[in-house]
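For this depiction, one protein chain was excluded, whereas all remaining protein chains were kept in their positions.
Per-chain residue numbering starts at 1, and chain names A and B are given in the order in which the chains are listed.
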Amino acid sequence: MIPEIGHIALITAFVVALLQCGLSLWGAHTQQVRLMAIAKPAAFAHFLMILLAFACLISAFMNNDFSVLNVAENSNASLPMIYRICASWGSHEGSILLWALMLSGWGLAVACFSKNLPSYVLARTLGVMGFISSGTLLFTIATSNPFLRILPAALNGRDLNPLLQDPGMIIHPPMLYMGYVGTSVVFSLAIAALLSGKLDSSWARWSRPWITTAWCFLTLGIALGSAWAYYELGWGGWWFWDPVENASFIPWLLGTALIHSLAVTEKRGGFKMWTALLAILTFSMSLLGTFLVRSGVITSVHAFATDPTRGIFILVFLAILIGGSLTLFALRAPRASVGESFDTVSRDSMLLANNILLLVAAFTVLLGTLYPLILDALGLGKISVGQPYFNAVFIPLMAPALFLMGVGPITKWRSVKPIELATQLRWALAITVITSIISALTMRSWTASIGFGLLIASWIVVSTINNLIARLRLHPQGFFTGFKIQTMSYFGMVIAHLGVAVFVFGVTMVTGFEEEKDLRMQAGSTSELAGYQLRFDGVKEVSGSNYTAAQGQITISKNGQVLTIMQPEKRKYFSSEMLMTEAAIYSKVSGDIYISMAEPVSMTEWGVKVQYKPFVSWIWAGAFLIALGGFFAILDKKYRSKPLSLVKEAS
Amino acid sequence: MKRFLPLIIFACLCVFLVIGLQLNPKEIPSPLIGKSAPQFTQPILDQVNQEFSPEQMRGKVWLLNVWASWCFSCRAEHPLLNELAKQQTIPIIGLNYKDQDDAAKEWLAKMGNPYQLSVIDRSGNVGINYGVYGVPETFLINSQGVIVHKFTGPLTPALIQKELLPMLAKLKQSI
Partner (left out) sequence: MNQFLNTFPRIALGVLLNLFLLTSLSMANEAKPLADNPELEAKVQMIAIELRCLVCQNETIAGSHAELAVDLRNQIRTQLQSGKSGEEIISYMVDRYGDFVLYKPPVKSNTFVLWFGPFIILLVGLWALLRHIRKERVVARLNSDNPDDVLKARALLSTVEKDTK
């Protein structure tokens, strides 16, 4: 019964979304206030319906209802309850429903937090979101229905992939989707503005908090995915340039570019056309990523069960939505803003250079991901593009952007003399160079790339703090008052930029100094790693609710003092043949000890891989700081009060 | 005009994606096509002290079919191979890949033996020389010992009708 309620709720949601789309857009077009007013309640209603549907799906999982095909394929009676709930979004069907839920949730948020928006803009925005929603729901109902039944009901389910039976599964997909899907808001705002024929700086002001929020979630989602891969997959890697990872990274890069270009549009009024295009592109890439991951055109260990019919549907939807919005852009983009001009050396130009670099970086990731497909389609051979390519091309592209991060914030708008800039930055430059020289001389295995990474990281830190101090010092009433009057936006920027430096530092140290040993260990075997002493104390048999495992016991000491006992496992899940490696990690700020069991090599000995990953947690700490910076920026007062331009219009 | 650039680029991308939907990203084309079949001399299943090398098939058009008793997909294509053998369409030599002799003999006894003979490749080294990366795979080799085509994955009726038989006919014409 419950799955049927869910099914009906889905269909109802589809109808409501369709109405939301049609009536709001028509109402805005014909200036009918009553039709436009339908947008808000419709957004609310269709969110509730999807929530109900999702609740029904979760309930089916919780009750082990194996007559529902999705439950039978992705769950198991002995699966712990929390993972039964997570399994609801562990499949293609469930995750698309989660996508739809997030989308309608964002729509509801727009409906609620839009006191600043004129009614016709709100109506159009919600109308476009309704269109996206109805497309997604139609796709779900027609090709990916999670409520399909199988008769007779299965006795037990196939089980959730053991790799997914992990806390990461609880939080990574929802966070990621919140971000991914959230870029649809600024997309819809752009379309609404293009439809109204009015793309002005108030559009930029409305859009900024929405994209920043989505971007925060996306940052967290990607970082969580990386951290999860690190501790779950068992060999210590944290980024693989896998097509699915790339699919989420491209919108992130574009979102970052958008945040920065909105700063230009908001402050100086220029580049509205460019910003609108970026807004369209960010969500488009998000959708494209969804297509790539679910259609089977690229290989990825991460990809969902693929099906060409689904691929065709998404592609058609993509073509209509993106093709339509780009056509609208081509026809309606503002001809000319009487835009402010600026000099070659100015904050405006630097932010735009940042945009170009980020865009080329995003393009590179997309190119690398799609290149095998393109060559194959043209009959020019079959190649594969792996990590070495992305590292070789992406890092040199990002380096100038990272350098600019230190220069941009201190540069004035419109125009600055290069000499002035150099003078302001002289201390930052000097300290950075000296730090780099010292590190080059004192580190044991220094290479040029390590040096470069450290140079960039220290440059960002020193120049950002330099900028902060300079700004605070400017205030006539002294340091602390200066501190208090700075906007949240400014602090957000400082924190986010420092986060990038922390990230770069983490990456540099791990890549440059990680150590690895493949050892043959038996009870009593010892080894030494990065100043720690390891002692293998044998293997114990343990079991969980749906697996048994061989659990290694490894005592870690330093200077004779026992610090911890690490317990890596080799798990055998009842439901599948898969042997899963569960690594043990001892994490400190200065680095992680990472141990995983390979295979038993004899009756008494096991193959054990021990790794030392210096400063690896700084990678995710940095990402967290970046998201935190974004969060601070959203809290800025200017987004909560009515913008001056509208106040003027009213009077 | 510049404003239409994003749309045009997107349209091109869509074309590639449409084509992409019809391709298989996992399938790897063989670089050995058009080259001589790699030489080997291996023992034969169920025939003590006998060995086989591809040279023995010179002058004939034949199939080299990579199979194993532990391979699930092989079961799907095996009836088709049996049929080809019964019709005497084309001689088939089996390459028993990374298998155990007893299990292999048992499997053939149960499923039927379409092979003139099966060559034992216990280590998988012959397979590596042929660029084998999965089982089953089938190589079509012409009378000069050149690999003309490689079928990756199990043979299907459609593949036999639309690809194997026409190719065979063309090869027989040129003899």
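The rule is simple: contacts are C-beta pairs under 8 Å (C-beta built on N, C-alpha and C of every residue); 3 or more make two chains touch, one makes a residue touch a chain.
Computed from a predicted model, the values in this text were never measured in an experiment.
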{"item": "Which residue of A:F14, A:F240, A:F329 or A:F632 touches the chain not shown here", "value": "A:F240"}
{"item": "Options A:T299, A:T487 or A:Q567, residue touching the unrepresented chain", "value": "A:T299"}
{"item": "Omitted-chain contact residue, chosen from B:L32, B:A76 or B:V146", "value": "B:L32"}
{"item": "Interface with the undisplayed chain - residues on chain A", "value": "235, 240, 242, 299-301, 335-336, 338-344, 349, 352-353, 356-357, 359-361, 363-364, 367-368, 371, 375, 380-389, 392-393, 397, 517-521, 524-527, 535-536, 598, 601, 607-608"}
{"item": "Chain not shown, touching residues in chain B", "value": "26, 28-32, 98, 123-125, 128-131, 133-134"}
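Assume only the chains that are shown with their structure count from here on.
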{"item": "Chain A-chain B separation of Cα centroids, rounded to whole Å", "value": "43"}
{"item": "Of all residues in chain B, those that touch chain A in their complex", "value": "3-4, 6-7, 10-11, 13-14, 16-23, 25-26, 28-29"}
{"item": "Touching residues (chain side chain A, partner chain B) in the complex", "value": "277, 280-281, 284, 291, 295-299, 308, 311-312, 315, 318-319, 322-323, 326-327, 329-331, 333, 370, 372-374, 376-377, 381-382"}
